[in-house]
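All protein chains but one are shown in place.
On to chain A.
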Amino acid sequence: MQQFLRRVKQIALPIAISSWLLLLFMMLMRTGGIPLQLSIPNWALLLTQGVFAAAVFMHRRYQPDPLRGTDFVGLLRRLLLGPGLLATICVGLHLVQRLTAAQPSNPVFFTIVYGLNLGLFIVFLAYTCYTWRALVLFRAPQLVHKQWLWFELILGATLLLRLLYIDIPAMLAGIILGGVAAFGVYLSTHQRWVAYLNRRQKFVVIMLQLALLLSLGIFCVYFLRIQFDPLLVAPEPQHAFLMLTVFFAAFYALMGMLVTLFNLPTAGVFEQKREEMLNMQRLTQEIQRGQTEAEIYQTLLDAAVQTLDADAAWLRIDGSPGYLGQLHNIEAEQAESVRALLDSYSITEIDYLNNDLGGSTGFQQLNLPFNSLLMMPLRSQKHLYGALFLFREPRQGFERENLSVLQTFVSQTMLSVENLQLTQAAIQNERYKEELKLASSVQDSLIPKTLPTDNWFEISSHAQAAREVGGDFYDFLHLPGRRLAILIGDVSGKGVTAAFHMAQMKGIFHALMQENPLAKDDKDRFPLPSKFMAMANRALVHCLEASSFITASLYIVDYENGGFVFARAGHCHTLYYHSLKEEVSYFRSTGLGLGIIRTDGYEKHIKNQFYDYNPGDVMVIYTDGIVEARDGNKEEYGEERLLAMLEKTYYLEADQIKQAILDDLNEFSYGQPIHDDQTLLVIKFKTSQPTSPA
């Protein structure tokens, strides 16, 4: 089938041309224009005529849709100025000639003109019918497409009526023709396209349809006149088919013209609605493109002014003092005076429409050049952003319906503004998060990743911040002579401030634990822990705010001599397992936190403690996040539980001891949020394997 149709498409034009030439040839033979004595039967002429009409219609049928987008005026103009004008001029000239010439013309010439006119008329009809098809099927449902196909088939069938010489009673023929004509009338009601024309286009379309009807009329007059001409050698053309197509073509044109004509009075309203729709669409698009609130508000103002045809407008935007918003054709003082007046009427949060400003005394005094005012607050569910004022010079300038259009505009705008604000807040939030992440990774880099290792001891560590950044810290520093400095501390408070102080403390640690090249005694080359704390206190006084303080403990382990010295500056007590005594206890030394005393006298409050360790001794260093962790009953983990844990685990490896303590702690505080940073260091001194120092 597909292939057959494609063939038809290809051969339709050659068949049309050749059948027309054949028809002319046969007619000329009849008139004696061609000296060939052959009697041409009527049926041959009719068949050729029918083939010609069918081929022309088929050719048009398979041409691409002549309608481009919604250019209906262009479509009609092309139809009229193309085949329409050509055919009409030919027929018209012939009519003029016949009306003016007294003598009947030469039969050969007459036949040629008749042949030409018949051909042109059929071509013109084919063009018209398929132009109407484009209009009938314009955005039509599938059902109409099917109906159109049936219409074509029935028209095709009427072509055959004459060919087959089927003799039907006049009544039946009348009914059939009337039925097909009614079908055409029904199809002519599909004038959907008219709604897409604007006022000016509607005028043009009416003119074009008139011209089209005129040319169809000229054809009809011609064929009616020629019907009885003695010179006519051809049998009557395919009357049923031609009549029906002419009827349909004319009726559709007439119907379209009438529909357009009756649409003219409402064209203005239509256009306004269309304008509103387009504005709405534009507003939605523009608003989505709007990068700033100012851009969005400008779009609203433009759309409102254009849609409601306002002479002046003011978009009041509250929030920034001294900023009035956007003004259009109105002075700032005038706008302010209107607002002040409305305020005095306490009209601020409701829609307000006044179509007769001259009639109210308040507005009379303002002496405005406008007589209509429409005010609408810009409001979201929880916030009043400002108001939109529209002015028109004529009285009764705004209608109630305008309010709903404007409301749609305004709510769309407010939605966009709030969306924009939300997006901006989200971006800001994201940025803070990103920065906090950065701070967190910076802080993480301050915590030593590799723990010191030596065969004299083993260290295991754990650190967990309550938030992204915390105030706990610990650090190690190898000192010459097989000594190791261990610092642990806790900055009061949490978050970024605490993290900064923690970084400061690390800096102080590294700065103060430098070798003093002037020291005479080996002992004095590095500061003792108490000295370190005193110096750190002095350094911190300048940067800690009054209510902040730092607790810290510094241990210097001398594993050459198997001893350590430490000072505790307000930090948690050190938990210790003495392997010789087989006893776990806290070193209960005294010592004041850093940053508490801001005058000189700190030295009095800090003491060094010396201790000689033995292999197997375990030292547990931690921050208060460990002992102050709470369970569901708000009870703290406490020093006693920690001590009991070490009593149970002292014989294990440092790593295992740490893990056992953490497991116990997590079980204790299960389901509770970590409310303070937790740091835990376990140091186990091992059996000495003395190797002589390098």
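Operating definition for what follows: a residue touches a chain if its C-beta (ideal position, glycine included) is under 8 Å from a C-beta of that chain, and two chains touch if they have at least 3 such contacts; residues count from 1.
FYI, contacts and distances are computed from a predicted model.
The chain that is not shown carries the UniProt protein name "Anti-sigma factor antagonist", picked from "ABC transporter ATP-binding protein", "Putative spermidine/putrescine transport system permease protein", "Anti-sigma factor antagonist" or "Aspartate carbamoyltransferase". The hidden chain makes contact, of the residues A:Ile596, A:Leu652 or A:Ile674, with A:Ile596.
Among A:Thr128, A:Asn354 or A:Thr551, only A:Thr551 touches the chain that is left out of the view.
For chain A, the residues touching the chain absent from view are 490, 492-493, 545-549, 551, 569-573, 590-593, 596-599, 605, 624, 636.
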